[in-house]
Every structure is written in structure tokens, then in C-alpha cells.
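Yeah, one chain of the complex is gone here, protein chain that is, but the others are all in their spots.
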Amino acid sequence: MNQTLLDIKELSTRFHTPEGVVRAVDRVTFNIKKGSCLGIVGESGCGKSVTALSIMQLIPSPPGKISNGSIMFENRDLLGLSPNEVRGIRGKEISMIFQEPMTSLNPVYTVGNQIGETYQIHQGLSSKEAREKSIEMLSLVGIPSPQKRVDEYPHQLSGGMRQRVMIAIAMACQPKLLIADEPTTALDVTIQAQILDLMAGLQEKMDMSIMMITHDLGVIAEISDQVVVMYAGQVVEQSSVDELFEYPFHPYTQGLLGSMPKLGDKFLRGKHPLQEISGQVPDLINLPVGCLFASRCPRVEKQCREALPGLTEVSSEHDVRCWLV
Amino acid sequence: MISNTNNDTLLQVKNLKMHFPIKKGLLQRQVGSVFAVDGVDFQISKGETLGLVGESGCGKTTVGRCIIGLYKATAGSMVFQNKEVNNQSRNQMVELRRNMQMIFQDPYSSLNPRMRVRDMIGEVLTVHGLVKPKHRAQRISELLDQVGLKPEFAARYPHEFSGGQRQRIGIARALAMGPKMLVADEPVSALDVSVQAQVINLLDRLKQKFNLSMLIISHDLGVVEHVSDRIAVMYLGKIVETASDKNLYNKPHHPYTLALLEAIPQPRSGGRIRRKTRSILGGDVPSPINPPQGCHFHPRCPRVEDQCRRERPPMVEVSQGHMVSCFFPGEKS
Partner (left out) sequence: MTESEFIQNLHTTAPTWSGIRFLKRMWQFRMGVIGGLFLLSLIIIAVFTAWLAPHNPYTQDVTQSLAPPVWIEGGSSDHLLGTDHLGRDILSRIMYGSRISLVIGFSAVTLQLILGVALGMLAGYYQGWVDSLISFLVDAMLSFPYILLAISLVAVLGASFQNIIIALAISGWTKYARISRIETIKLKEQEFILATHSLAYSSWRIIINHILPNILPTLVVISTVGVARAIISESLLSFLGLGIQPPTPSWGVMLAEGRDFMFMQWWLAAFPGMAIFLAALSINFLGDTLRDLTDPYLRKN
């Protein structure tokens, strides 16, 4: 259980644009244990999706480039592999699902074709065997009457059903790691609950690890074991999930929690304005000196503007990037 | 059903229906209808905020657009300031729009990309003759100030702003008319969490300052609960439950409301245990082209009985101001 599946060290990804170098991911370090779920949370532009794309080596290049670091997956450094070796791992050992179930499926192929394709590519099955497997996968992801659904086209399915199909495709080769980039953001809450339950169920059944990327701390609370909070391309806090919600340390994490309206809070503690995080995310091309959150931080001090704090351990497995720990 | 009309009522909506025809073929014959809104009643008092919550396709956006007059309702009555919204002359409509303004969802598409902020807001002031030309610039600065933007932003184009700032510009433009009521359709759902808080707080402040009434339409019960005094829950074209914010949270009676409250993931510790113990709603929302017979919710309802499949449940008042459309209302499933 406590074996490390994916170990990322000092990963940096940059984009070389006409305006300058965008430091989208900056020396990110974290690991995912076998059979556990890691949540990465942050707002748009924080680098959470670029981190995922870097692991999959799907960064468009140019302009993107992984400039530093290592991504150890079962003791192999993914960054040292040839493009062919990477393709062998992608989809087979590491799969990814995306936010938009509407556009992630090809509208001109049936659901069965799209799931079956994975089997034909990675396991060399015949089209008939692939179809059988597809039906099996559809029932695994909880799609009713899979024999019928396997021949339907994406537009015949609801958003929730499409996301289930996406999960079926991703799960087809029983990957060891599933990267989910905002998989429920486009869905309604009742459907979101279904999908989260499905993912958690599959994770247990198949003993796989999940990397869940989301902006929603609520989703993180429900599915993750570990949490990484990202801000402006950097990890600012990481800990176990319950510890993060009980003892959020970084002012940014605290701000995020305070800015979300929580059900029933109004009646428990009386109505009060939501906590705001003033200002804006710094420009990733011209990053300020010092702590990247300093310009928006309510507890900013002199040293915050002078030097970038490192990740400091505040308790076991709880690291914070802040001078005030 | 809702009869307690009093002097404080600003907007009274009765049996509102909006059916969009589906046309096909060369002759554009009508082959069916989308029953987007199928009989909705509610009212909003002066200075009150009503939250309208529901999932996609439930018709909440259509309700907002009917009220603001962007769609012509198929049936029903909407009385605003004692005047019927339907069947108004153009002049009366202009008058109505001055008093009721809308805030849109997408801050990226709700502002004309080719207009400067000052022209956008200035146009409203000029078209409706709201200020003398010499006070125009001053009024624009004042409006920007009210939504927390610097006056020098007036010379900029929309693409120079962040999503939150654009939403503020949209609010400033709505305020330019001096409305009594704001209809906000998913005002924060396109924004980042930390920016959401800024806009929600801004709406709350403006409501206090100008004694505005508001209709907040959103899929996010957390947001709706935070800003609203009363909440109406919609499902497939109908309101299934209306209650004060407190009653809806503490004593939800409709099984759908209950499911909605349980399904929202909470940013608190113990989430994994909560997820495993809650009951979740199966299935999908049916299509509004072919809504189910009887109660629209019955195919997904854990309390379903034969009666639900045959008849539509009426709205009943379970306590003062708490209405539920269910044959078997109750706090527990």
C-alpha cells in the first residue's frame, strides 16, 4: 500500500512565447502511492493541468518544454524514454480523462469502436474480441443495457453517460494510474456524485491510483487521500486530506476555503461576507521576487517580498511554502 | 396557490410556461415542443433575494429570460410593479427594462469585444437619457467605483480585463439603468473560486445599498443559499419546493431537494466517509421534450408510489411559506 507509484521531483515546464517564457510549472515535487488518490487543487492558470500533461508528455512542443526534473513511474524516468516507449505507457499504464465529455469523444464512431480501439492497439485483440471487452467495460462503468449502448454514437448519450464512456476507455487496459482533469466540472451535482462514486469504486476494485485535478475543494474532500495545493505553477501546500481541511496552513489555502460558500454555514455561524482574495495571480512571464502569493497575502511581511520560501514540514507529511510557519 | 400578495410584492409570476416549438423539414412544420418551463409560480418582494436552483436543462435560465422579456412566454402572467409584463407596448417595455436588469453568466461573451467600457456604459446612459452629456463621464466613474473598479478602466476594451472584472463591468452597466430588481443568471459560475467570492460579496453589498430585489439563478446550491432569503428548487420545468433559506437547508421536504443537498461535495474533513454513507440519485434528468407522466421526478425518486406515476402532485404548504410539490413530502427519505 505504501509503495510509491509515481514520484515527481523538481518538475518544471515552460512555454516559450513571443512575449517571453511562461513558467507554467515550477519545480513541482510530489508523489502518488500505489492504490491511493492524490488531489491537485488550484485555480485556472496554477499549472495543475500542465503538470498532468507533462506526466503524459502531451505538452505541445514548441512552444512548451519540460526544462527540468524527473518523473519516476515504477522506477523508470518517463522523461528519459523514447517517444515509442512513452506511447506504450500512455493509455496502457497511465490513462487520462478530460473535463469535456462532449468533445473528448469522436462523434463519427460508435462507443464500442472507441473503447475497442484501445484493445486493438494495446493488446492486439480482434475486433470481435474487442467488442466483447467493450461491453464488459460499459457494464463495469455502470451503463445500463451495455449490449445496446455499445453500438450508439456519442450524441445519443447524456453528459454523464459520456463521461462514463470516457472512463471506460481510460480503464480499458487496467492502467496503474488514472489522471482525471476536472472530470466532473461540466456535470450536474447529482451526476457528479455518481461519477465520483464510480471512480472511487473502480479505484478499489482495480487497485489503481488516481490523480484528481480539480478547482473544487469539495470534490477533493470526497475522493482524495492526499492533497497538493498549487498556485502560480508552484506547490504551496501538501498534506493528507483531512489535515488540510482541519489545519490549512498556507494563507492561500485558507483563502480558498474561506471564499467558498459552505452549505449551512450561514445558520451555524450567522451570515458574514465570504473571504476574498484580493488582487490577481501574478504574470507567469514576469514572476515577482519572493513569495508568489505575497501581493495578495493578508499576512505578508517584509521577508516574503524578498525571498521565495521553500516547502517546510509543519507536521508529518504536511508541507507548506510559507515563511510564517 | 401563492396568494399572499401584498404591497411589498415587486414581481409576481403565475403559471409561467415556455414551450419552444421543434420545427422540421422544408415547410418548418412543428413536430413537437421542448417543455422548458411548464407552469412556474413564485413571487419576489421588495429588497428580497430569491434563489432559483436546479440542474442543467431544468428551465431556470428560461425563467430568467422570460421575466426579463428576452423570450415571449407561451402562457402565464408576470406582474412587475403591478403591471403585466406580457402585452406591453414598446414604451412600457423600455420603462420596465429600466427597473429590471439582467446580469449574464459568461463574462467573456456578455461584453461587446469591440467597445470600450466607457462607450458600453455611456451608450446606456445616452439611449435612455439618464444623464446630461456633461455629467456622463462623471456618472461612468461613479458606476465603476460602485462595482470596485478604477475610473481609468473606462478607456479599456473588454479583453484587457480578467473574468471577475468583466463581470463587474456587466454589473455596472446593469446598475446604470437604476434598476429595482436584478436578474442574475449564473453570475459566478464561470469564475474562479476566489473571484466568485468577490462578485458574490459585491452583489450582497449592492443589494443592501440600493435595496435591490434579486433573482439569482444558479446550479450551485452553496452560492444560492449564501445570497438568498428564499430558495426555489426547479426540476424539469417545474418548481418542486420553495422555502426560506433556513427551512430549505434544515427541513427539506422534497426528495429531490434532499438529494441535491446530499450530492454537493463539502470542503470539509471527513468527506470520504460522508461520500460512502450518503444515498445518491441514480439515472439522468429526462428530456424536456418528453417529460415523464405524473410527477416529473418519479423515475429517479426513492419514494415513488403508483400515484406519482399517474398524477402530478400539487403544491402544498407544509409550513408558513414552505411549499412542496410532492405526494409524500417529508424530511427523511
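Should a chain be cited, it is by its letter among A and B, assigned in written order, with residues numbered from 1 in that chain.
The criterion applied here is as follows: a contact is a pair of C-beta atoms (placed from the backbone, for glycine too) under 8 Å apart; a residue touches a chain by one contact, two chains touch by 3 or more.
As the structure is a computational prediction, the values presented were derived from the model and not from experiment.
J.: Going by the contact rule already stated, which one of B:31, B:70 or B:273 would touch the omitted chain in the full complex?
T.: B:70
J.: Decide which residue listed in B:137, B:177 or B:280 touches the omitted chain of the complex.
T.: In the complete complex, the chain left out is touched by residue B:177.
J.: Considering the complete complex, identify which of B:97, B:116, B:156 or B:303 is in touch with the unshown chain.
T.: Considering the complete complex, B:97 is the one touching the chain left out.
J.: Determine and list the chain B residues touching the chain excluded from the picture.
T.: 65, 68-70, 93-94, 97-98, 101-102, 104-106, 109-114, 123-124, 127-128, 159, 170, 173, 177
The criterion applied here is as follows: only the chains that are shown with their structure count from here on.
J.: Per the contact definition, I'd like the list of chain B residues that touch chain A in the complex.
T.: Interface residues on the chain B side: 55-56, 162, 192-194, 196-198, 200-201, 204, 219, 221-223, 225-226, 245-246, 249-250, 259-272, 274-275, 278, 280-282, 284-285.
J.: Please give the residue numbers of chain A that touch chain B in the complex, ascending.
T.: 43-44, 158-161, 188-194, 196-197, 200, 215-223, 241-243, 245-246, 255-267, 271, 273-277, 280
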